[in-house]
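Some notes on the structure that comes next.
Note that this complex is displayed minus one protein chain, with the remaining chains in position.
By written order: A, B and C. Residues from 1 in each chain.
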Amino acid sequence: MAKVAIVYHSGFGHTKVLAEAVARGASSVDGTVVDLISVADAEAKADTINAADAIIFGSPTYMGSVSGPFKTWADTTAKVWFGQGWKDKIAAGFTNSSGPSGDKFSTIAYLWTLAMQHSMIWVSQGVMVGTKQGDVTLNRLSSWGGVMATSENAAPGESNPSKDDQASGFGLGARVATLASKLKG
Amino acid sequence: MAKVAIVYHSGFGHTKVLAEAVARGASSVDGTVVDLISVADAEAKADTINAADAIIFGSPTYMGSVSGPFKTWADTTAKVWFGQGWKDKIAAGFTNSSGPSGDKFSTIAYLWTLAMQHSMIWVSQGVMVGTKQGDVTLNRLSSWGGVMATSENAAPGESNPSKDDQASGFGLGARVATLASKLKG
Amino acid sequence: MAKVAIVYHSGFGHTKVLAEAVARGASSVDGTVVDLISVADAEAKADTINAADAIIFGSPTYMGSVSGPFKTWADTTAKVWFGQGWKDKIAAGFTNSSGPSGDKFSTIAYLWTLAMQHSMIWVSQGVMVGTKQGDVTLNRLSSWGGVMATSENAAPGESNPSKDDQASGFGLGARVATLASKLKG
Partner (left out) sequence: MAKVAIVYHSGFGHTKVLAEAVARGASSVDGTVVDLISVADAEAKADTINAADAIIFGSPTYMGSVSGPFKTWADTTAKVWFGQGWKDKIAAGFTNSSGPSGDKFSTIAYLWTLAMQHSMIWVSQGVMVGTKQGDVTLNRLSSWGGVMATSENAAPGESNPSKDDQASGFGLGARVATLASKLKG
């Protein structure tokens, strides 16, 4: 039974919609326990995160990287870093912003950098750009290191971020849960 | 009279179309001498490049960064690097690939890294995402560190990369030439 | 008369020592007005920052990038970003952490990314690795995009970060002030 924690920040709710899609994807893998944790609660839920087999990081891209609240939480993980408590856990990441490119690569690269400091194992998105899956298109934005989404400047909802990008998020959650289960043996 | 050298690699001609747009932009600034140099000729034209006030780097994004031919040329600049011969020159960059994001940020970030090793001064694209200019849209892909373009998997031509992205390239050329002229005093 | 603002965060005081060295360097250039501003005061001093010709960003490297307080401030600059109020200003950066490499490149690359979003002009460190200058060695750590320093896990002071790295910071301040003055004409 693999445990997957998703730790995310969402300023206006769009990244939360994406995080929920990631959580559904992880939950779709039999025997996976999924914890969806806002960074606001993440210090209080440190035991849950520390007990996970995989941690998926999510943040909007603000001014070219993860948001201030996400980074502030990341800094608090220096405590567990000191003892390398997340060593060999699986990691992955996702981000959302309004533009097609919009420095989202910088955010994903930072999430990888954070995971590396924690001696984790990083999982790629694992989907060819523009892969059709029923009605949706996976990896629409040609991202590889993690899932990128775009959202309209409107209220978050079931199509904002787009169903395409939510499906990409679902796929990442499922991919991480599958690998976590396999590594747990 | 400012001198702007544009050093680029183009595998199938799309990045060359973009490079030519950058050159037209630089030439549009009164009193600018522009040299458009393929990496295949760049070692032979080292004197021209070394005499420029600004060097604009361009490469397709292949497998997540600049192309092999571009990088091979970049390595040859270790000679001028050793004497810091490009110190205080202006630098900027552009890239092209097929997807919206497609790790083009990684390519632009590398071009900046190269310029930094040469102690240069790096100029941003300087255009808000989605800026309308007559019939075209500048910075369509929400890039900041340099110009990003996409091209269709078809022959390069006057609309491939798109006129939008060529206009962004033109703008970068003009921006660099203007600053080079100003710094030259 | 060029105005240089240095906006920095310092968790334990080491990065502040480095920031002060940068400020001394900028002040060493005749006719430069220097404002040294902690991120804690930066929103209150937004008018000063917005009026500067150059902004130098400084942050410790925490968990692989700028600190949470620095990033939280960077996010607040979205307001001025929206109107591109820092366009064409000069930018540069510095960082400090305990290890020789320690992902400090990631921090400098982020500071550049931030400056690019603001359509600024980024100045390299501009010093060959291991350059001797009297008693000190500049660019000891082989950094190019900005100044990197290391500090001992002890109280900050006149030799912590090392005098070498403080001299590198001084050099960056002077380099930025000189260019700002030149561009101002």
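The rule is simple: contacts are C-beta pairs under 8 Å (C-beta built on N, C-alpha and C of every residue); 3 or more make two chains touch, one makes a residue touch a chain.
Bear in mind the structure is a predicted one, so any value in this text is a computation, not a measurement.
Only one of the listed residues, C:S38, C:T76 or C:S101, touches the absent chain: C:S101. Which of A:Y8, A:W73, A:F94 or A:W112 touches the hidden chain is settled by the complete complex: it is A:W112.
Contact between subunit B and the unshown chain involves residues 62-69, 71-75, 77-78, 81, 103, 106, 109-110, 113-114, 116-117. In the full complex, subunit C touches the omitted chain through residues 64, 97-106, 109, 129-130, 140-144, 148. Residue positions on subunit A in contact with the hidden chain: 84, 87-88, 109, 112-113, 115-128, 144-145, 179, 182-183, 185, in rising order.
Just so it is clear, only the chains that are shown with their structure count from here on.
For the pair subunit B and subunit C, the distance between mean C-alpha positions equals 27 Å.
Counting partner chains per residue, subunit C shows two or more touched chains at residues 109, 113, 116-117.
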